[in-house]
Every structure is written in structure tokens, then in C-alpha cells.
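After this line comes subunit A, so read on.
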Amino acid sequence: MYDLLFLVFALPLAGFLILAFGRGRLGENGAAAVGVGSVGGAALVTAGLVAQFLGHPPDGGAYTQVLWDWMKVGGFTPHFALRLDGLSLTMLGVITGVGFMIHLFASWYMRGDDGYSRFFSYMNLFVASMVFLVLGDNLLFLYFGWEGVGLCSFLLIGFWYKDAANGSAARKAFIVTRVGDTFMAIGLFWLFRSLGTLDIQQVLQLAPQAFDSESGRQAVRGIALLLLGGAVGKSAQLPLQTWLPDAMAGPTPVSALIHAATMVTAGVYLIARTHVLFELAPDVQHLVGVVGAVTLLLAGFTALVQTDIKRVLAYSTMSQIGYMFLALGAGAWSAAIFHLMTHAFFKALLFLSAGAVILACHHEQDIRKMGGLRKTLPLAFWCFVVGGGALAAVPYITAGFYSKDEILWQAYAGGHMDLFLAGLFGALLTSIYTTRLILVVFFGEEKTHAHAGHGVSYWLPLAVLLVLSTFVGGLIHPPLEGVLPAAPGEGGGAAQLGIEALSGSVAIGGILVTALVYFTRPRALLALAQAPAAQAVRRFWFSAFGFDWLYDRLLVRPFFWLVRVCSGDLFDQAIGTIPELLRHANVLSTRTQTGRMRWYAASFAAGAVLIVAAVMFRG
Partner candidate 1 sequence: MIVPFEQVLFVSGVLFVLGLMGILIRRNILFVLMSIEVMMNSAALAFVAAGNRWGQPDGQIMFILILTLAASEASVGLALVLQIFRRFKTLDTDAASEMKG
Partner candidate 2 sequence: MSALFTPQVIAALIAMVKAIVILLGVVILAAMLIWVERRLLGVWQDRYGPNRVGPFGLGQVVADMIKIFFKEDWMPPFVDKPTFVIAPMVAMTTMMLGFVLVPVTPTWGVAPHLNVGILLFFALAGLAVYAVMLGGLSSNSKYALLGGLRSAAQMLSYEVFMGVAAMGVVMCTGSFTLADIVDAQKGCWFIVPQFLGFCTFSLAAIATTHRHPFDLPEAEQELAAGYHTEYSGMKFGMFFVAEYVGVVLVSALLTTLYFGGWRGPFVDQLPWLAFPYFFVKTSIFIMLFILLRGALPRPRYDQVMDGGWKFCLPLALLNLLGTGAYLLWKQGG
């Protein structure tokens, strides 16, 4: 079974090639069959791998499949190899499993779109790249997949490229993440220079000795910081978070798969993968947690006031990834991955049902124009209730509770009180904005007429993800022992129960208070919102704490100014003379093009006469 590992990325890649070279000739059903089928096949293989892994774990807890040598430069011979261990298996399950559900949903969602097969070809390429990212046994391949998913994210955000705004959103996402990628690339160079290898296992083994000296500690601090920069960019954390809300310009399944479930969690995966480096640099590790904490609070406040249904979810994604970073910072590696998994379930569910709502309301995304949809869209409503519950971490019955509570407990147990309090407050914010979203969209008066979807590719993914978002998802325990080090507070006992009670009551309290205020004091709420101070705060929050404005002033405008200043300088003029000369030469040479064949032949003949004469007189 392990031999089939390569299929997990080969199948989507083949799907991509077929769809890309088919150029839409396959028709919608054919494209859907190829696009969904290839990911489905990958999911099946993954399921088999999971069964095998749990039943008969490979020696050393990891299986490596060397396909071929990629290149040979001096002593540097990276193998083209796939490595399967508990961590990558977990990621694989999320990518192919959730990915398959989203593909299935997308085959319903995208029907009738001009770029139907193009969409699936991008999606398949994305899945292939993401699988490659998590399976690569070498940081080089990880980086390869990293850039691959970035490319697919760019392509899919700008999928409806005819609207210029989508194109600029795609560019923004690409450029902002590129900043992080550059950090990461430099970090990898530094790592390779220090250790002479990029093979992940060797890095993890060599690092403790190699960085034992004072200068080594400085080096590992720098490397960890640079890797964090990459992770921050990909995972939309402070300060590179601004691209994610704009990325919602892509089709909703894209938002579900790439900008909620998989790609944006790549940063979490990267840090978990290279955890040894972060453990060697404790202050950087703590910085990871702080970044996560600040981001989750900022995103939580921002989500409170957003009016676009997808933007609310985008900010909540940022905030949830903030939780994961917080967990990483607190040393709760497994909890971070666990939350990554459950978050993939319930956030994919939320995005897909948001997609269902959007499509039912004729591509309306503004929640102020929705309302009372619970009657017309019962399935979407229940999905939102369960997914929102998981997001807000309603105790015991939702998947989100188990993972988030684990994070809070570990933060508390590890003595990171700052992180713990931030997380607790974030939980309150989460429950409030989640409740607000559900109340505004599904309750109140009906403002638009919605058409519910139908078909198996519509309800099956929602149903599966719905089940996974309940406590069922919380029962899945990723086999991470041996891959990631144990967290400080394993097997908590009474203290953990206390934390559970605290966080659970915070979540429930937030929901109840919000619902109560919404149903009983709508007038007071309105009056509060109308207050000038509240308006200012609202605007500030709405603009996501003004980061876009800040970056525009700080980076974009100076850059444009520089470009303008430089556009007419001396060098430019000097270079400009060359094309000018060429243009004149062109005008002259077009004169010789008379269109008369005999003229050309005569010049040939004259040339021949000259050449032969030269030969004759030379010797």
C-alpha cells in the first residue's frame, strides 16, 4: 500500500494535465469527472494509507519513497522523495479528504461557468502542489510545493479575470505572500549554509549539535525568524495578513479549500515540521505565539463589523490560524495540528454553506441584504449552526471545542498566561461574531428570495463535513506521537476540566448574550451603533485596523513615487536612444523591401558575385 504513495500527488497532477491540455473540449461532465475523480482517487489512496498506517505503522513511524534523484551539484544531491509520517498523513487526510468534498461541491457550484474545466485544472494542480508540499522529505521540495500552491492561489483568486478587481486581488495575494516567501528562501539558504543539507530529518537531527555555540544560537534565531516570516506570509498572520480578505474574490470553493482549509495552514505545518529549530530559539517560538495572539484578536475585532459574508469567514480564518500559531508558540505542537484539522472541517463547511447561500441569493455576498434564510435554506442553516458552533467552540458537542480547548489548556499549563488570556478573549469574540453572522443571515425578516440547491454533489459534501464538524471530528486523534514532541500539559486532570469549563462558559456566554441582545434589545444595539464614538471604532475595525492604509502610505506610494522619479532620468534617455536608432534603421531597411522578387534575387546574385570575387582574389 505504501508503494502507492506517489499516486496521491500523481493523480491530481494527471488530472491537471488532462484538463489543461483538453482545453475545455471535455465538456462540463467530462471535466468534472476528471477533476473530481482524480482527487477522489487520491483520497481513496490516502484512506488506504491511513488504514495501513494505523494498522501496521512503518518502521520508525515514517515511510520514505525515493522516486529519483533530482539533481547532482557537487555534493548536493536532493532525492526526489516522498516521506509519510504521522504529521504528513494528517495533512494528507485533510488535503485529499476535505479537498475531495470541496471538489465535489465545486462541481455543483461552478456549473455553467465559462472556465469550468480551467477551474478544475487549477484546483487539481493546487491539490498536487499541496500534497507535494506536505510529502516532500526535503525543504527544497517543501518550498517547491509552497510556491506551487502560491501560484494556484494566484490563479484561482483571479479566476474571474475579466473583472479588474479580481486581478488586483490576485496580484496583492501573490505579492504579499511573496514577501514572506523571500524571507523563507533566505532562511533556507542560511540553513543550508549552516548544516549543508535541506533534508528535513537530517536538519532535525543535526540542528541541536550544530547550533550549540553562541554564534549558533544567533544563527538559529535568525533562521527561525526567517522561517516564521515565510509562515506568516502564507498563513496570513500579522503583519502580512492583508491579502487574505481580498483573496475572497475567488470562487467560494477556492476560499474553502485554499484560503481556509489547506494552503493558509501551510505556515502552521512549516513551523511544526521544523519545530526543533524553534525549540532551539525559545524567544522566536514565543514570538510565534504572540503573533498568533495579536492576529487572532485583531481579526476577531475586524470580523465583528464586516458585512460581507465571506470576509467575516476570512477574518475568522485568520483568527483561527492565530490560535494555531498561539499553540505553536506555547509548544503545543499536536494541539496546533489538531486544531488545523478540525478547523479544516468546520471552516470548509462554513465556506461551502456560505457558497450555497451566495448562490441561492444570486451572487449576493452582503449579509445586510440577506435575512430569514433559515426557512428557505434549511440545510445551509444547519450547516451554519453546526459549523458556527464548532467555530465558537460550543462545549462537548462540536469538534472545534476539543481542539481549541486543548490549545487553551496547553497555553495555561505551559505558563503562557498572556497567550492564554488572549486566547480566552478571542474565544469570546469568536462566539460573538459567529452568532451575529448566523443571526443576521438566517433570522429576521426575509429580504431576498433564495433558491435552495439540489443534487448529490450539493448536499453530500455539506452533510459529510457537517458530521465531521460535530464531536465526531473531535474524536479523530492525529497519530502525531513521535513526530512532534509532547506538550507541557499532557494528561491534565482537574485543572484541564476547569479550563474547559471556563472556555466553554465563555463561548456559551458570548452566544447567549449576543442572541439575547439581538432578540430583545435590537433598538439599544442600533443606538449603540449610531453613536459617533462607536462609528469611529467601527470604521477603524472595518478597515482591519488600517493596515491596508498604512501599507499604502508606507510602501506602495513611496514606491510609485520612486518609479515616477526614475522614469525620465539620464540612463533612461541614454537607453532610449537605442530604440530610436533602431527605428530609423528599420525605416531605412523597409525601403529595401520592395515586394519585387527579382529585386531580391538580384541582390542575391550581386552578393554571390562579391563573395566569389573575394574568394578569387584571396588566393
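Here is the rule we go by: a residue touches a chain if its C-beta (ideal position, glycine included) is under 8 Å from a C-beta of that chain, and two chains touch if they have at least 3 such contacts; residues count from 1.
How were these candidates chosen? In short, all candidates are chains of the complex that A comes from, given by their letters.
Just so you know, these numbers come straight off a predicted model, no measurement behind them.
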Candidate touching subunit A in this complex, from 1 or 2: 1
Subunit A residues within the candidate 1 interface of the complex: 589-598, 601-602, 604-605, 608
